[in-house]
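For this view, one protein chain was removed and the others were kept in their places.
Our next item is chain A:
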């Protein structure tokens, strides 16, 4: 599941020069396997939303490029990143992450277009910023308005769990909220270098759920298909 290093290096230098940079590893993977070009049915489109500065760009970058970006800027509009992954050791899925601007004015009239045909939604809050947690109901409400289907999988991600002394949103509170909205909760850090598999596990769990079309209520561990060193647990304690 790792990206090749060469690719990650190239991405790194692009990130310096442009925030609009997107990433693709699909070439590398399909090259190895010599398969047909990916059909649309093999694409998972995931939209990532939440307040400004909660770390949406860092999370999506971490998953697609395999590392924490050196520096990021405010996302203006919608950025796009993608990565090809292998599920059940055979099928290629391209995971598209649509990274959105956090400022309220953008989502009101700009972002709707990008909700179209979304397969899953990732809500992100900043564990060290309680205001970003309190914004979640309005994000959820807005998401409901944009999405036609009600059964689209949604997950809740608390980011920046590495900043242990600054935590403002306790896990039990977040867990209650997640339960009330029938979402699994993950607490993580896009930054923590010792925690390379966790961001990965979150998105892979989601991808796996999407593939199996089961409703995304965690209480069972992910199936054997995902190749991970450690398996994510339903209510996740910080892995820092």
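Quick note on the criterion: contacts are C-beta pairs under 8 Å (C-beta built on N, C-alpha and C of every residue); 3 or more make two chains touch, one makes a residue touch a chain; residues count from 1.
One rule holds in what follows: contacts and distances are computed from a predicted model.
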Just go with whichever of "TBC1 domain family member 20", "GPI alpha-1,4-mannosyltransferase I, catalytic subunit", "Nicalin" or "tRNA-splicing endonuclease subunit Sen15 domain-containing protein" UniProt uses as the name of the absent chain. "TBC1 domain family member 20"
Out of A:110, A:147 or A:167, which residue would touch the omitted chain in the full complex? A:110
Selected from A:101, A:127, A:143 or A:178 as touching the chain missing from the view: A:101
Suppose we count only contacts with the excluded chain; which residues of chain A make the list? 16-22, 24, 37, 39-41, 43, 45, 52-53, 71-80, 82, 96, 101-103, 105-106, 108-111, 113-114, 116-117
